[in-house]
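With one protein chain removed, the remaining protein chains of the complex are shown where they sit.
So, chain A:
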Amino acid sequence: MTRALALMRFIGDVMRALDQKLLRDLWRIKGQAGAIALVVAVGVLLLVMMSGMISSLEETRTTYYERYRLADVFAPVTRAPKKMLDRLAEIPGVDAVEGRIQGGALVDMAGQDLPVRAQVVSLPEWREPRLNGVYLAEGQMPQAGRNDEVLILRSFAKAHDLALGDRLAATMHGNRRDFRVVGIAQAPEFLFNVPAGEFVPDDNRFAVLWMNEEALEAAFDLKGAFNEALLSLERGAQVEPVLTAVDALLARYGGLGAYGVGDQMSNRFLSEEIKGLNATAKAVPPIFMGVAAFLLYIVISRMVQAEREQIGLIKAFGYTDVEVALHYVKLVIVIALTGALLGCLGGVWSGRLLAGVYQSLYHFPFLVFRVEPSSFAAGILVSVLAAVVGGASVLRRVFALTPAVAMRPPAPADFSRSGAISDSLKRWLDQPSRMVLRRVMRNPGRVFGAVIGIAAGMGLSSAQLSVMSGFNDVLDKTYGVVDRSDVAVTFFEQMPEKTAFDLAHLPGVIEVEPTRAVSAVLRHGPEYYRGGITGLVPGAKLSRALDKDGADIEMPTRGIVLAKALADILNVQPGGTITVEVLEGRRPVLELHVARIADTLLGAPAYMQLEALNTAMNEPGRISGAFLRVDAEAYPALFAALKDVPKVAGVTRKDDARAAMKKLMDAGAGTMRFVMAAIAGIITFGIVYNSARISFGEQSRDLASLRVMGFSQGEASFILLGELALVVILAIPVGVLIGYGLSFLVAAGFSTDLYQIPTEFKADAYGVAGAAVVLAAVISGWLVKREIGRVDLVATLKTRE
């Protein structure tokens, strides 16, 4: 301890004069130091913001789930008597059990022609729900016995301007009832509200109504029964055995397959989001730190080169190698720490902004952006590390300089070994171009570093932008090519085939295509997927399965067609056989051979021929919904008519789904483009500005000579900026390559079984990133060119280097 103190005091004493030099040096290179600090700052900002966002989201999720007792296991069932709840509670590992009634409803909103598909959820009377509680934002819970009172989901209330006391009508099981809004609520199971079969949230079209159990018992004819069991587990209990036990108990009541909270839709979207953030937080900051280390390396090595006389002098005074080296290390650390500090502040600031976005997107009742102290520490540590790595490689040279050598002027840089320019090439190059080319060939490492640095920044940006534009492809392909219907209608339960033909008589309907969806677990070896099978009619035209060339896949009379994502999850090829455990009806277990793979971007569907599916289910002639092609002018009449068709569980207009998606994309797209362009721009600026300043330092003499010889300022600048132009020109194609490579990783990172992002070459993405690089290069070039104008020609030429 005392030795450390003594050392500190010693350093404090001997370094005082050098510290003065340090401050002045920093001031002298403030432009360069600032550019490097900026690169460090952006890296740390992203690190702090993202790791803070991740921990905030995880912590908020945990707190929210715990506070409102989100279940660990969800077990939907057709109809089970309440006494089964006691049996469920006896399963080893189960902590608490709650039974509830939930189902679909159509909410009739005044002024909206299309009924909104809603989820209705029962609340126990006289007590709090044991599991899946609700957060009451406004108003009160429905009173016992008041079966016309409902809570509505806050985001939906906001989207439709609903307030306490407002009335709305909902149709459940064909019965229309009026309700009064007594409370506005949120719940952890409805964080990310995606209408069924879509993948972006749409507050406008996602409604949840909570009401008294008694009201729903009547509506769904479930007196003394429940159709969803919720279970919480004891700490440390395994989910899988519980699922198996629950399925076994509920099988005879029409159990639809219990699933863990990990498969719960809203939770899954949130988990995917956190996963994506995690990947970005790991991938992006290192690029910035690498670039910062490279920049510090070139700046400090130039500084040591330029100050060799001073270093010799200081050593001649008796300073040790370590003391002198420490001086330069301190310089890089001051730059890195300044950047890191800025980055921490910026990270907290931008994290708060981002938290606001997440809170509204995910409907958390609270979301406090909080950065773990370890994130700050990590940010500061990696910046200092990058700085030291960048600086340390130069220190060797400080050590190697002896006082006498240091005070002799260096010989002219030797270009005789820089690689010969062939005579044929010489004919095309004037002397200034040869100077540029020889410098590049003499410092290939530096040029390579600069090219890679800029290319990495550009690649990162273009990959993100290109994947974003890939989202648009999902949209176009899904809604324009795969699904060509205008309206999708779903029924509460299996209906006879002729129902589809009833729909054909509704106003404006041009074409009807029946379909059937059954939920099932698909297994292949150890892999399984909880999804469903869609039955398609032969020669389907409105909703189709397409192969990767975009050609229709004709449904085979036997076998199953899997979406690419599903085949990947199950690890099965065409010709393989999968086991399908149907979760409805008689719950048959089918062995089906995989006939084809469909190139579907949305979801992970499996397709069969409708008749084959019905045969397998032993339920001939049944459908669960239909796709309609509709005359656009007849929409109001059609929707009015659909409101009166019994058993309709939902009506989706494709344009709404597409518009919701488009809205989300457009809202994010502008910001994303800006942020990504800024990232590419900052890295480019950092590299180009610093390289230019350093070339300027090294060549100020040459530039002055050229000016004296009668070269204009523009002609002289060419020597300096030509090299940078070359670096940028080389960096852009490399950046495109890196971006293209990265886009596969990013797309894979973003793709889930919910949706797959195609990776294609997106010229516009590379254009935006490339333009940012060029713009940043032009600005840095202009800044340095301004300084050439200020050179004192004579003074430069009369000093020895």
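Keep this in mind: a contact is a pair of C-beta atoms (placed from the backbone, for glycine too) under 8 Å apart; a residue touches a chain by one contact, two chains touch by 3 or more; residues count from 1.
The rule we apply is simple: contacts and distances are computed from a predicted model.
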| item | value |
| --- | --- |
| Omitted chain (choose from "Chemotaxis protein CheA", "ABC transport system ATP-binding protein", "Thiolase family protein" or "Lipid kinase") - UniProt protein name | "ABC transport system ATP-binding protein" |
| Contacting the left-out chain in the complete assembly, out of A:Leu26, A:Ala678, A:Val774 or A:Leu793 | A:Leu793 |
| Touching the absent chain when the full complex is considered, from A:Val134, A:Leu250 or A:Met435 | A:Met435 |
| Absent-chain contact - pick from A:Phe415, A:Phe501, A:Phe674 or A:Phe761 | A:Phe415 |
| Among A:Pro373, A:Gly445 or A:Gly710, residue touching the chain not depicted | A:Gly710 |
| Where the unshown chain meets chain A, residue by residue | 411-416, 418, 430-432, 434-435, 438-439, 442, 701-702, 704-713, 715, 793-794, 797-801 |
